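Missing here: one protein chain of the complex. Every other protein chain is in place.
Order as written gives the chain letters A, B and C; numbering starts at 1 within each chain.
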Amino acid sequence: MSKKKIGIIGATGYTGSELARILLHHPEVEIAAITSESRKGERFSEVHPFFRGLIDQELISINEIENMDLDLVFLALPHGVSMDFVKEHAADPYPIIDLSGDFRLDTPEIYEAWYNKEHVYKEGFENAAYGIPELFRKDIRRKKLIANPGCYPTSAILGLAPLAKEGLIEPNVVVDSKSGTTGAGVKAKAATHFPNVNDNFRAYGVKSHRHTIEIEDTLNKIGDAPLTVQFTPHLLPVDRGIVSTIYSRPRPGVDVSQIGDIYEAYYKDEPFVRLTDQPPAIKDVRGTNYCDIYSTYDERTNNFITISAIDNLVKGAAGQAVQNMNLIFGWDEILGLQQVPMNP
Amino acid sequence: MSKKKIGIIGATGYTGSELARILLHHPEVEIAAITSESRKGERFSEVHPFFRGLIDQELISINEIENMDLDLVFLALPHGVSMDFVKEHAADPYPIIDLSGDFRLDTPEIYEAWYNKEHVYKEGFENAAYGIPELFRKDIRRKKLIANPGCYPTSAILGLAPLAKEGLIEPNVVVDSKSGTTGAGVKAKAATHFPNVNDNFRAYGVKSHRHTIEIEDTLNKIGDAPLTVQFTPHLLPVDRGIVSTIYSRPRPGVDVSQIGDIYEAYYKDEPFVRLTDQPPAIKDVRGTNYCDIYSTYDERTNNFITISAIDNLVKGAAGQAVQNMNLIFGWDEILGLQQVPMNP
Amino acid sequence: MSKKKIGIIGATGYTGSELARILLHHPEVEIAAITSESRKGERFSEVHPFFRGLIDQELISINEIENMDLDLVFLALPHGVSMDFVKEHAADPYPIIDLSGDFRLDTPEIYEAWYNKEHVYKEGFENAAYGIPELFRKDIRRKKLIANPGCYPTSAILGLAPLAKEGLIEPNVVVDSKSGTTGAGVKAKAATHFPNVNDNFRAYGVKSHRHTIEIEDTLNKIGDAPLTVQFTPHLLPVDRGIVSTIYSRPRPGVDVSQIGDIYEAYYKDEPFVRLTDQPPAIKDVRGTNYCDIYSTYDERTNNFITISAIDNLVKGAAGQAVQNMNLIFGWDEILGLQQVPMNP
Partner (left out) sequence: MSKKKIGIIGATGYTGSELARILLHHPEVEIAAITSESRKGERFSEVHPFFRGLIDQELISINEIENMDLDLVFLALPHGVSMDFVKEHAADPYPIIDLSGDFRLDTPEIYEAWYNKEHVYKEGFENAAYGIPELFRKDIRRKKLIANPGCYPTSAILGLAPLAKEGLIEPNVVVDSKSGTTGAGVKAKAATHFPNVNDNFRAYGVKSHRHTIEIEDTLNKIGDAPLTVQFTPHLLPVDRGIVSTIYSRPRPGVDVSQIGDIYEAYYKDEPFVRLTDQPPAIKDVRGTNYCDIYSTYDERTNNFITISAIDNLVKGAAGQAVQNMNLIFGWDEILGLQQVPMNP
């Protein structure tokens, strides 16, 4: 049987090159088109020289995909740009997996409040599935537009889902996250200038980071009791990876000794969630679609502590997008995603 | 007037070399003795080649300090070794500033519970001052034994003191700390092997780190209402520095809008605490005795968020020890401690 | 057809885990045995937790492989230990690919001079093929013992081979190499303690590094005119990767304008050598079996400058070993080795 023809819309960023890295060896697809408006006409391997000899195909304009008979497209575009594509191509037959934040939130109003931007395609919200397969597998399978989750939200939501789902915790939750620098994108700016990051560490976006609402929104969809999330991101002097350290408190009457079993039951059939007996490190998951989760209860303080680790470019972006594609096409979810962690 | 004669007991570790770095240019002291049992007879600059031409004096045995007429000694010894020195030298006339954890806690019983070790000099506890000048200046001035604080506790306690002192917060506090690798000491081990740390990140000591009790103990000394601290340390791929992100909740009735003023009032005369309007970064304080603190209130979640940054080897160890020495001798507290942050 | 049964002798080091990473997805082999004397009885994923769920098989003792009917073994053992294995198993039917330095040099005498160690199996030398496929493909195919090359030598030899083969250069060659820290092995020691490597850089082994003779020996096997190599290794604050900057001078009469063509002709059919028009970076090859090579001639100085980049754990160790295995079994040389560079 012939392979599915895939388009990657947006080639120059990290999600674009990471999609290419994963899709290149996916047994059921071929990368039929990679687009870039700023670099069209150049080879993909001119933009990303490490692909020399691996992907030398020419970058095309977005306008050229019309007649290509694509089976699915990934949008590796910035926030605010994806919505234009989705709007214009809403009638096209292929499913769209959007890696931006444009369709992740509950309503256009919430989007506009947290993204400070008018949304041009409000109709998209009701048709979009939020693409965390572990939580919304059924919905993903039947939707044509997938809002691929943010990197921080993926780590926080997978860490909290078992507790939120069962309504086991008090409403006030702390998510203290630390991310590698690729999360800030491919564009050079002062915040990611090497001497500003190397041997350094700081928090940013305190109280105001957009992923706050994405985490809250999603947890409140799966659980009964509304949670309020205090989310604080920090910039690590590493390339990839997110560790989220999550603090919550059991509701009165909850059998805290069951925390291990709760996670076990929730994730027992998930190929990409590994429960660990030690706090997971970034390099345990680097380059892979795994989310490693450690959870424990502290009797002395009456807190649950949950620690999750993902690769922000894989489970936090391109890998999860491919997992969603596998779901959409009814394939084994792990196709193309069996990388071994790069450690060291 | 002649300079005070100072002894550094323990030369091979980071606190030893950092004390030397600071004391070398202190205008009122001379480094009269540096001891090392394992390297005695060698020059200090053979152990630390970067001191070549700066400190080439010979390392001596601890036994040789008896007749040296020292004015003060710093103990840069491991936990469990310091107590032996203090016991044997309790009758000596010079003040001792102990950089280990041996006399920091409230009682020998608490020590033995958290350090898993019998304490050989229980009498030391009542005579020791806990050496955070910003909190215990008066006590430090009149004691002969200073328990120089742990690095994590310094960052957490300075961050929380204004809130704890005034009894403004609920008992359950989260301290999520991230430290550079020098905090783990000079000895090579798997946990600090370069490929295990570089481009990596992880939590450790969850629920059980000894600094937990040091933080709690101290905060409960200065405040009315007992606090319980959930302390989680993490290992950063950086050399120096600690950032602590601290989450607490105001007690009912507290005027949360005053948080800025509370910190301002508490620290307004402190030369080494700088209040910032942005989350501080490690490199803002690297190489210096500063503790930079940012604090804010999140209306949406009803949480206080406080973020502090120190250099673990300076304000978290050798610098604070020198600050304590300055207090003991009645000097200006900033003598020898006016380094400019090394950035980048 | 059934898969070949492979043994990995020595599981705890970086070459062991890297072999496992590559062989796990090799379509024609199964990892039948992984041995470790110090950790036998434990799971492979207990020693390397990032393999959790991927390779959970039990580590066995080397003594247990006798009756396993293995088709090939890789020796991921330290220098000086491999030779014992080879000696004892010389009569066994399976080919051995030895990743140590024990059989790389020309004669036992040279070995003993540079390794300061008596060699227990001198007979091995004449039966061993030096495992750089690009140079010795034919020899590798017909030998039962492969001396897998050192990491630095691989980078230097592939960089110089086209010039050495044709006798185009003067005898005095400078190889200035810079390596990631994994090259120093998995064992924690002062030289690889994080604070000694991070944000730091230095040369080591000046004039005396053992790889000097391996480079010279090999180049002199393929070329007419003897070369003398000044090899200086340096330790980079990175995990993986070697960049070698190589300086040589054309012999009188050599047509220096042909340097590009010479490399092109020499490597045109090699799947793992990529010629570049810019100096290659470590991340261009990280995680892969590629050797990227840039070469140029400087008219002003009359020097050739050649720069090569490899991943020391892949093309410099485990990947090249798998490439040699592919040759031995007559498979396509790229089987199992099609990883895309991990960048970033």
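Following the convention adopted for this analysis, a contact is a pair of C-beta atoms (placed from the backbone, for glycine too) under 8 Å apart; a residue touches a chain by one contact, two chains touch by 3 or more.
Bear in mind the structure is a predicted one, so any value in this text is a computation, not a measurement.
A.B. asks: Looking at the whole complex, which visible chains does the left-out chain touch?
C.D. replies: Across the whole assembly, the hidden chain touches A, B, C.
A.B. asks: Give the residue, chosen from C:Val243, C:Ile259 or C:Val273, that touches the chain omitted from the document.
C.D. replies: Selected residue, touching the omitted chain: C:Val243.
A.B. asks: For the chain that's not shown, point to the residue among C:Lys5, C:Arg141, C:Lys165 or C:His234 touching it.
C.D. replies: Of these options, the touching residue for the absent chain is C:His234.
A.B. asks: For the chain not shown, which residue from C:Ile132, C:Ala161, C:Ile282 or C:Met325 touches it across the whole complex?
C.D. replies: Checking the options C:Ile132, C:Ala161, C:Ile282 or C:Met325, the one contacting the hidden chain is C:Ile282.
A.B. asks: Consider the whole complex, including the chain that is not shown, and state which of A:Leu72, A:Ala129 or A:Val197 touches that chain.
C.D. replies: A:Val197
A.B. asks: Could you please point out the chain C residues that touch the chain left off the display?
C.D. replies: 172, 174, 176, 178, 195-196, 198-204, 206-207, 228-230, 232, 234, 236-241, 243, 245, 247, 249, 279-283, 286, 296, 298, 300-303, 305, 307, 309, 344
A.B. asks: Over the whole complex, note the residues of chain A touching the chain we left out.
C.D. replies: Residue positions of chain A that touch the missing chain: 14, 181-182, 186-190, 192-199, 237-239.
A.B. asks: Going by the touch rule given at the top, which residues of chain B touch the chain that is not shown?
C.D. replies: Residues touching the hidden chain, for chain B, are 14, 17, 20-21, 24-25, 48-54, 182, 198-199, 239-240, 274, 276, 278, 283-287, 292, 338, 340-344.
In this section, only the chains that are shown with their structure count from here on.
A.B. asks: Kindly work out which chain lies most centrally, taking the average of its C-alpha atoms as its position.
C.D. replies: It is chain A that sits nearest the middle.
A.B. asks: Quick check: how many Å separate the C-alpha centres of chain A and chain C?
C.D. replies: 37
A.B. asks: Measure off the straight-line distance from the CA centroid of chain B to the CA centroid of chain C, and report it in whole Å.
C.D. replies: Averaging C-alpha atoms per chain gives centres 46 Å apart.
A.B. asks: Which residues of chain B are in contact with two or more other chains?
C.D. replies: Residues 195-196, 198-199, 237-239.
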